[in-house]
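Attaching a single structure in structure tokens format; questions to follow.
All protein chains but one are shown at their positions in the complex.
Order as written gives the chain letters A, B and C; numbering starts at 1 within each chain.
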Amino acid sequence: MHDIQYYLLKKRAFSGFISRLAKVQPLAAPVRRGEKNYAFELVTSANEISLPYIPTILPPKKYFFPQREVLLEFDTRRGLHAGPVGVAGPMTIFGVHTCDLAGIQCLNMVFSVRPRDHNYLIRKRKITIIGLECNDYCDEHANCALVNASLPSGGYDLFFTDLGDYFIVHVNTQAGDDIIDAVKQFQPAKEANLQDLAALRERKRVVFRNEVALDQRFLPALFDISFDGPVWKDLDERCLACGNCTQVCPTCYCFDIRDELNLDMATGVRYRVWDSCQTEPFAKVAGGENFRKSRLARQRHRYYRKFSYPFAKFFRFFCTGCGRCSRACMAGIKLKETLTSLISQGGEGPWKR
Amino acid sequence: MGAERTKKDLNIRVDCLTRVEGHGTIVVDMKQGKLETCSLNVVESPRFFEALLRGRSVFEAQHITSRICGICACGHSLASIQAAEDALGLTPTAQTMRLRRLLLHLEILDSHILHIYLLVMPDLAGVKSFVPLIHTHNELVRRALRMKKACNNVMEVLVGRHVHPISLIVGGFTKLPQPQDLAMMHDVLTGLRPDMDATIELLSTLTFPDFERETEYVGLVSDDNEYPLLSGDIGSSDGVRMKKQDFQKATNEYIVPYSSAKHTKLSRDSFAVGSLARFNLNHAKLHPKASGAAAALNLKPKCANPFLNTLAQAVESVHCLEDAITIIEDLQSVGVNQDEQVVVGVNERMTLPVQAGEGVGAVEVPRGILYHHYQVDDSGTIEQANCVIPTNQNLSNIEQDMRALIPTVLHKSEEEITATLEMLVRAYDPCISCSTHLLDVRFMGR
Amino acid sequence: MEKIVISESNYQIRKARIVRTKKLTPLETLFEIVLDGDRSLDHEPGQFIMVSLFGIGEAPISVASSPTMRDSFEICVRAVGRVTKALHALDAGDEIGIRGPYGKGFPIRIFEGNDLLIVAGGLGIAPLRSLIQYVLDNRRDFGKAHLLLGCKTPQDILFADELDQWRRRMDVQSEYIVDRAEQDWTGPVGLITTLIPGVHLEPERTFGVVVGPPVMYKFVIKELLAKNIPEHQIILSFERHMKCGMGKCGRCQIQNIYTCQDGPVFRYSAVKHMSEAF
Partner (left out) sequence: MKRPKTAFFDFACCEGCQLQVANMGDTLLEVMGLIDLVEFREVMSEKWDGDLDIAVIEGSITDLHATERIKAIRKRSKVLIAYGSCATIGGVNGMKNSFDLDEVGDCVYGEGRWFFPTEQTRAIHQVVPVEYAVNGCPVYIPEFLSVLTAALQGIPYAVPDYAVCIECRMNENECLYDRGITCLGPVTRAGCNSWCVNNGNLCYGCRGMVSSPYVKGMKQVLEKHHVPIDFVVNKMDMYNKCRELDRNGR
């Protein structure tokens, strides 16, 4: 590997870069979807890409852990024969914001603890990730600074920062370096460029402030005392249990496993499909007992799965601050408001900043 | 049943007519050589759509009336939209009209294929349904299903699905085809040509009952060169011509007690609409390939044999396929303007202007002209609604045909007579689920 | 996108064959199963397997036999839904798929040398039967064994013949009770909790093992605590909706624990503060 870690890409070379990149292997990038939304889609040219963009409807999670994914192909004519399969091909994702990088890091942890999920891991190895820095807040729903996801901290092969008439590009892995070599449009960064980058990060530290008056180190402690707090009652009053919040979350990974039988009544597939803990039947058992019957319990579960339970298991928050759940909720349930209420109801404690 | 040579008494009752859309019965009662009853009764449970439309937004009418009939769901939607736009004073863009024409072609094609292969063919093959044909004429059944599936796939791309189209609404389309969609549609439709040729060839080998009755044929007519389906005036082979707004004069509907459908008449006691009527009125405007097919089938205007409606359907199928391909090629060359996509929402956002008014839609659907007529208030709410269905327009004519046909077949066995009568009714491709919607709407308490 | 055969997939099933079925009640059947290649399942009492029928689905089912029975194992299944109903249509000779065993079973090492008070409600006898058989097969290693069983009606009693055998043994005490009964029932009628006060036990060396329908736990635990059994000596097994069995799919999660991996067997002291547990 070269010892240079930072390169430059002139803005005017950007479209050439994208079209070359798209020729190497399939390339996904944020494109406009509808009036106010964006989505990661396969692209072949730079003019399809929307830069800047606010978080896409679905996070890039969909490439690592697809909405619907075949786990086994079976053929009972061959005596209960089953072949476990995965579908994966090499691809590049361009333009992944720091929040979504954090989301991928969370999923990496979940799917690599034993028993491992090889379907995920195979796909993960085949995807090249190119990050893209947010110079400003995307909108009022984001809370990336609260969870330390506003600045890059790994999880990418290359990382782009827009510095006016050029991008400065951090090379993090050999795969990233291979792209630099293959595309041949980069020049090594100079000291002045690095200073520009440092200046941007400095400015970001001021602009991206912890959005909620909370010391994030004590979030788990705040959650520890809030299980029976009145906050959840308020969510219960409003939530429709539509499941939008969990479907768009970059760190939600609940799924259902189903079988599909072909009309020969012998062959078919076993597949998994995204599921949501917000739906009523999710935790119901055969006897009819439902252990999270109320919307209250289900909403609370969602929050605890972001700020409390994974902290104990993986030592990190499973909220990336992308703001998708707040954006997607038609009932207007906003994560930052919920946290603020938690603090005010949690009384005095170290969490209060 | 023995074959009596000359009958004085005949009593036929087909209680539940099969291989037609909806429930109908045929009753023939002849005493002492005198035909006392001869009727096609519609016994479908009425569904009262006209009543249900009252108080609903005219922007919802398309969605609801599409559910009158699954076979010509697109036709009902198109007629409904035309009526709504007429009432609101909206003029659709040229691109919208093109796409709608494309859709209508596909629906007519799909419906004709269904009718020719799955509903009529068993009659000609002397079997009860297409099921035995799966074994005896497997390739034929496969061809039919393949052709239907192809139409369906194209409609799925165009409007989301054939049965109850999704993206087709007042003002235009909520989703427009992308270049790759056009390419796919083009591929599928050009791929249909060999099957279509085979269909014409097959039909040219078949013989239909030899029967004629001088009839008045009614259909849309126009002064341009287009085979009129989506727009035009009302015209008849007796020389009638009137604006679509005057449709009530052309469809003097009246109730008969034995049927939940109403009957109609124009210049004479009855008239016919549908493929044969359109062919008789507008054959000169058919696509050259369709005219070629007519020649191959020996179908010549003015044809007064109702059994040959099936052949007219085949000729129209060729026309629809070819014209659909032309439309797609045109769209490919000029490109689809995506900015014309309309926003749905029952006009919640008032993207389309609303004014009080009255509007009529007249569209040639597979079985003939379909009229929708709405009166809306200044909030776009429907005050009165009325739908006149092709099958209703044909009912009297079918009965007249039966009256004329029976004396010519009296030498046959009762079974054979029944079969011939059923075949006659089926040739009209009656859509009985549609026909339970009646005219003369009066609103109580309004 | 290419299709990749995943050799080490954790979703791959092991083939198994039903060798014997026994109808216990109209709804419950006992299946004896042999793994392909006559391998041993090698489970712990209290563990469960995922039973798989292609084209229908999978269902978590407790192993109902003791690991001391090495050549085959048994499951007791109640027909409630897709998989369980389809399973009931199968017979000896039919093949099924198996994943697992999964989860943490009963802490049998810790039980050794101590007394057991086993409380089973309804189908809860299935995993407990594995424990009871194990204890009986290694009877010397354990202290007193007391079994309490509750059912809806006498017709619902599972393993009635085995229960009778156990009842005849001098080294096990067992009692059963039903919610409702016809005249010819001579045993007690009422809730299972009513049996507990009468049990003679030394709380400091007794483990209370409870498996039954969700509603049962609260009341039984209350009685056991009243007998001064310490919280960490009350052992429970939970039933939760499960799909993967590997701590991922999220259905079986009770607050921060996954029933499939961290359980299904828990000490009361570890879960008592969890409101979603009961």
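The definition used in the following text is that a residue touches a chain if its C-beta (ideal position, glycine included) is under 8 Å from a C-beta of that chain, and two chains touch if they have at least 3 such contacts.
As the structure is a computational prediction, the values presented were derived from the model and not from experiment.
The shown chains contacted by the absent chain are A, B, C, with contact judged over the whole complex. Residue B:K148 is the one among B:K148, B:K244, B:R278 or B:R367 that touches the chain not shown. When the missing chain is restored to the complex, the residue among A:D136, A:D181, A:D228 or A:E260 that touches it is A:E260. Only one residue from B:L40, B:A73, B:I116 or B:I382 touches the chain missing from this view: B:A73.
Only one of A:Q25, A:S45, A:Q67 or A:S153 touches the absent chain when the whole complex is considered: A:Q67. Touching residues on chain C toward the chain that is not drawn are 55-56, 81-83, 85-86, 89. The missing chain lies against chain B, touching residues 16, 18-23, 44-48, 50-52, 54-56, 60, 63-64, 67-71, 73, 114, 118-119, 122, 128-131, 134, 141-142, 145-146, 148-149, 152, 159-164, 166-167, 169, 173-175, 255, 257-258, 260, 341, 343-346, 348-349, 433, 437-438, 440-445.
Seen from chain A, the chain kept out of the figure touches residues 33-37, 39, 57-58, 62, 67-68, 237-244, 247-248, 260-261, 263-265, 273-274, 276, 279-281, 295, 328, 330-332.
Heads up, the rule we're going with is that only the chains that are shown with their structure count from here on.
Legend note: the chain whose CA centroid lies nearest the centroid of all displayed protein CA atoms is A. Once the centre of each chain is set as its mean CA position, chain A and chain C turn out to be 39 Å apart.
Mean C-alpha position of chain B lies 64 Å from that of chain C. Looking at chain A, one finds that none of its residues touch two or more other chains.
Touching chain C in their complex are the following residues of chain A: 71-72, 74, 76, 79-80, 82-89, 110-111, 113, 115-119, 122, 227-228, 253-261, 265-266, 268, 270, 272, 275, 277, 282-287, 289, 291-292, 297, 301, 304-305, 308-309, 312-313. Residue ranges of chain C in contact with chain A, taken from their complex: 1-13, 15, 54-58, 78, 80-81, 84, 95-97, 213-215, 239-241, 243-244, 246-251, 253-256, 275-276.
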